[in-house]
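Just dropping this structure here.
With one protein chain removed, the remaining protein chains of the complex are shown where they sit.
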Amino acid sequence: MAHQHPKEFWEERARLNALVFRYAGQATKRFFRLDSQVYEEGALPRKTKELMGLVASLVLRCDDCIRYHLVQCYRSQVSDPELEEAMAIGLIVGGSIVIPHLRRAWQFWEDLKREGDPSKSTEGHGGIQD
Amino acid sequence: MAHQHPKEFWEERARLNALVFRYAGQATKRFFRLDSQVYEEGALPRKTKELMGLVASLVLRCDDCIRYHLVQCYRSQVSDPELEEAMAIGLIVGGSIVIPHLRRAWQFWEDLKREGDPSKSTEGHGGIQD
Amino acid sequence: MAHQHPKEFWEERARLNALVFRYAGQATKRFFRLDSQVYEEGALPRKTKELMGLVASLVLRCDDCIRYHLVQCYRSQVSDPELEEAMAIGLIVGGSIVIPHLRRAWQFWEDLKREGDPSKSTEGHGGIQD
Amino acid sequence: MAHQHPKEFWEERARLNALVFRYAGQATKRFFRLDSQVYEEGALPRKTKELMGLVASLVLRCDDCIRYHLVQCYRSQVSDPELEEAMAIGLIVGGSIVIPHLRRAWQFWEDLKREGDPSKSTEGHGGIQD
Amino acid sequence: MAHQHPKEFWEERARLNALVFRYAGQATKRFFRLDSQVYEEGALPRKTKELMGLVASLVLRCDDCIRYHLVQCYRSQVSDPELEEAMAIGLIVGGSIVIPHLRRAWQFWEDLKREGDPSKSTEGHGGIQD
Partner (left out) sequence: MAHQHPKEFWEERARLNALVFRYAGQATKRFFRLDSQVYEEGALPRKTKELMGLVASLVLRCDDCIRYHLVQCYRSQVSDPELEEAMAIGLIVGGSIVIPHLRRAWQFWEDLKREGDPSKSTEGHGGIQD
């Protein structure tokens, strides 16, 4: 999995989401909407939910999902120690097979802290699942 | 997966953990300790961590892991709506394949509310990862 | 995984689905609806879709999901050779780890052929995802 | 997972399959043959089987497997709506974790429609599992 | 997953394998043969291969597969410390999600040591993948 900076990741994601929606039937569209809805503020705060999405993505070993939730954690002002504790849960539950994803996650987190919220400078792409 | 009441589950788990420890080498023992350590209160509250463990167990579809974290959620006084929101994240991330585990999770939750903390009446078994 | 006859399976599933719905928030309810919607007759016939659901359930190794789609395949009058070819795809894609599920799937199929559609005699339970 | 055009994908696949066969023992060779055999026309049409292979690859989240079955679906003249309905089943069964693969799948499908069957212009490579 | 003694496990497995073979097409039958072939003595000793099968079954969390390889490990005179070291690899690679399977594996191993090779007293069932 090649290194991908947050801005690149965000733009590619937006471009391909638009492509999915060009073909998408009703069920696919509805599922995408649900996928935003479950992370909204509710009985549990949004920050907690994004960290849950991150842990789930780690144990299922999906780099793109991890990156997406890291962007949302960054926006929700998750601290380094909070992130590390969530990552440690993902590591212990998922085992050493999670390690390569952990490595790339921290690299992406460093990029995020250096380069900032990738959605800020992405004009006109957003819209879907944002 | 047959229906198993919280008390049965807890006692079988304690009995078999003791068996694992009879054979366990140093690495296995250390891993079991880590598995307790990552859920301890820290930058993130214990309750949040147990909910994360629950979501990870749901998407990985492990009934026994789900039950263990449900007991811990019960002890941490997770409310029904908090639990439902965590479950909904697990469902959307993991897909319909999670549904059978969701069904059994709610049944176990109902049992917990009716029958109470299974560790309370389990004397002399606890000890390991408790 | 203990042997479960189609009728038992169907009734337990209906009973626990009702329990899920007692707690379910909007997202969970909507997901359940989508889960029915994607198998409806469309550009692809319903029978093909149920066989796809079966293959997906096999490679993800979910016995309850397999049973659900076997009931639907039975209702859609899938023949033995059609079923075997779908199972063989699941086996080759998913590997030997699929074999225990294959064994239980054929046992359930035999039960279905002998005992008939389990939903026929299940009055008043259906409703959800049916 | 970097963008890979159908022709590149097809050639790399053929080149590496040849490498596998240089080392392969009898069991590996036989498995590769089975892997072709299960998609052959039978009680179920080849097109249906390729769509099943696609859904299985989606829920198991294997980009290369998805690409291979997309090439075969293209050759079997699967229509856009048929493909979308199969993808929607993979999405609902496998959950949001499937989305990144769905995105890349549609991009590959667009490439296929624009650039045509990649095997047509690949001389001398084919042979294995083709 | 209810407790199942080695003899029960072995007999049910034989009975259901026979059922699979009643429906099986050529590809399924060939796959079953390959599944025996890869564990045969070769450049690597049979004992090593059975331990590999066990580790693979652990990280994929398949109780029936674990049981099958435990029977073969027992026949190959794997020692307790050898088994523990293999289990520890499965645990570290696969994470805490493996623990419930580890528990049931040691219980089955204890049964095997107490009750002996389940295939010895199973007359007339063997034959398939034995």
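So that you can tell them apart, the chains are marked A, B, C, D and E in the order they are listed, and the count of residues begins at 1 in each.
The definition used in the following text is that a residue touches a chain if its C-beta (ideal position, glycine included) is under 8 Å from a C-beta of that chain, and two chains touch if they have at least 3 such contacts.
On a predicted model such as this, the values are computed, not experimentally measured, just so you know.
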Query raised in the report: When the whole complex is taken into account, which chains on show are touched by the absent chain?
Result: A, B, C, D, E
Query raised in the report: Where does subunit C touch the missing chain, residue by residue?
Result: 59, 91-98
Report summary line: Note that subunit E touches the chain not displayed via residues 34-35, 38-39, 42-44, 48-49, 51-53, 55-57, 59-60, 65, 79, 81-82, 84-86, 88-90, 92-94
Report summary line: Where subunit D meets the left-out chain, the residues are 1-2, 13, 16-17, 19-20, 22-25, 27-28, 31-32, 35, 56-57, 60, 62-65
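By our rule, only the chains that are shown with their structure count from here on.
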Requested in this report: Select the interface copy of C-E from among C-D, B-D or B-E: the correct pair shares over half of its contact pairs, counted by residue number.
Outcome: B-E
**Report entry** Rounded Å distance between subunit D and subunit E, as computed from the means of their C-alpha atoms
**Finding:** 32
Query raised in the report: Measuring from the mean C-alpha position of subunit B to the mean C-alpha position of subunit C, what distance in angstrom results?
Result: 27
**Report entry** Per-residue overlap in subunit C, given as positions that touch at least 2 other chains
**Finding:** 1-2, 25, 27, 31, 34-35, 38, 42, 56-57, 60, 65, 81, 84-85, 88, 92
